[in-house]
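Excluded from the complex is one protein chain; the other protein chains are retained at their positions.
Moving on, here comes chain A:
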Amino acid sequence: MISVWNRNVNPADTVRLSKDDYIQRGVILIAVAFLFFTLLMPLSSMLVKSLQNADGDFVGLVNFATYFSNPVLFESVANSLQIALTSTFIVITLAFLFAYGLTRTCMPGKKTLRALTLLPLFAPSLLPGISLIYLLGNQGIFKGVLFGETIYGPIGIVIGMCFWVFPHVLMIMVTALSNSDARLYEAARVMKASPVRTFFTVTLPSAKYGLISASFVAFTLVITDFGVPKVIGGEFNVLATDIYKQVVGQQNFQMGAVVSVVLLLPAVFSFIADRLVQKKQVAMLSARAVPFVPSPHKMKDRLFFGICCLVVSAILLVIGMAVYASFITFWPYNTALTLNNYNFEEVGASWDFYFNSLEMAAWVAVIGTAVVFFNAYLVEKGRAFEPVRNLLHLMAMIPMAVPGMVLGLSYIFFFNQPGNPLNFIYATMAILVLNSVVHFYTVCHLTSVTALKQIDSEFEAVSSSLKVPFYATFWKVTLPVSLPAVLEISVYLFVNAMTTVSAVVFLYSSDTMLASISVMNMDEAGNTASAAAMAVLILVTCLAVKGTHWLLSQKLLTVTQGWRNR
């Protein structure tokens, strides 16, 4: 038996391992174990829960049968799909026009317009909801625009979603439309194709994959978002709010798990479809493509400038309204300005929540960046041990497909089991940090991998020939060279940890109440102005961090200019 095994084994695998190899493989295994216990185990305990009754006995698909036979609950599926499809269509159209203006015209103020569209990224998704109440709600300034329709429901959700998802989609669109080959346009012109024909035969096909990818991203973000429908959804139920209602309102954990599984499906499906499409896109652009440079065209430039200004004004209006509302004494009866709304203690909230959020976001940024970047390094630059490295990469991709609500609920099921030795972190700051790191893992992982791919792949070979251990080279070379990407990841993590509601809403305790959740709670309790104030506080904090990051990056670039540029 042993001899047969030996004959079949690939002798390359029997290469003696050095101390370096043992350390590296040890760390990779720890990383795999980390994601196993913080991602796979919680998710599977949620799946198990959906198949159990309240006493924890296995009941098969009974819960699912109950769910689908309940018209009120099942209606949410249709609602969610309707909202997701409508919002996706609107936001894709707007983002395409905007991106077209940015990449294909010579309109003025591109940089400013682009920067302003990023604003929604720095606010919790609760903010557009609150703002819309002030703008279009029962006491809203522009209430008449709705012709008697109510903002509390699908209309409000769609508008809020469009606002919140827009920057995400725009980023993908801009990339897709930038990936154009000027030579194709020259060829089209030489062959006397009309502008319309050129648009349909050159522009659209080359942006095709970007469009598809952006649609999937928009769809997933909308269908899994909790903040917007929570604030402005009214009686209109969607899947994400259903989970919350089942768990927090009715303490029906089994049904919460069932809804989670239902919500997981479209997210996973659109995630897989997106990955497949993106693989194709990579192959599309040849390395020798000549970047397209737009030429001025008065009519076109003005038209797109107009469109872009409209979009940006809408964004500014939503944010401006929230900021304004946070300083109003009592809307709409007493519009005198006051700072009183920021005195959270008066409405039973506290500035401590804000500091809790700061603390958590800082931890997430520090720990998350270190863990994600080092793991990505092992995946990308590790030696041999390929099956396990690929496994780690695969696991790192999963969080993107898991909605925050689902992950948060999974954490309850897993970490709150009495027998779990990790039970002690339940209801502490640690579980919030852990959950957030895992929740936002994928984007950071992909950013790290992209940055690492740009580094010469022979650095590791050179250092092993010079007998320098891999971790020394990581510390002395790889990390300094990737510092811009590392900073970007940490800011991404900080901002997301500051603004997230969905996952942590199940995990906070009275000691670890967070600012974003208190926005929701204050809004629920009718203290909309204070909720707006807290949301604005989060927005300002995130902008300040982003600004610091920008200054730091500039500084870093000048310091390291010696070796970055010639």
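Here, a contact is a pair of C-beta atoms (placed from the backbone, for glycine too) under 8 Å apart; a residue touches a chain by one contact, two chains touch by 3 or more; residues count from 1.
Everything below uses one rule, namely that contacts and distances are computed from a predicted model.
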| item | value |
| --- | --- |
| UniProt protein name of the chain not shown, from "Acyl carrier protein", "Iron complex transport system permease protein", "Putative 2-aminoethylphosphonate ABC transporter ATP-binding protein" or "Cytochrome c1" | "Putative 2-aminoethylphosphonate ABC transporter ATP-binding protein" |
| Absent-chain contact - pick from A:Leu116, A:Met171 or A:Val481 | A:Val481 |
| Residue in contact with the excluded chain [from A:Val293, A:Leu339 or A:Leu466] | A:Leu466 |
| Touch list for chain A against the chain that is not drawn | 10-12, 14-18, 20-21, 456, 458-459, 461-469, 472, 476-477, 480-481, 560, 562-566 |
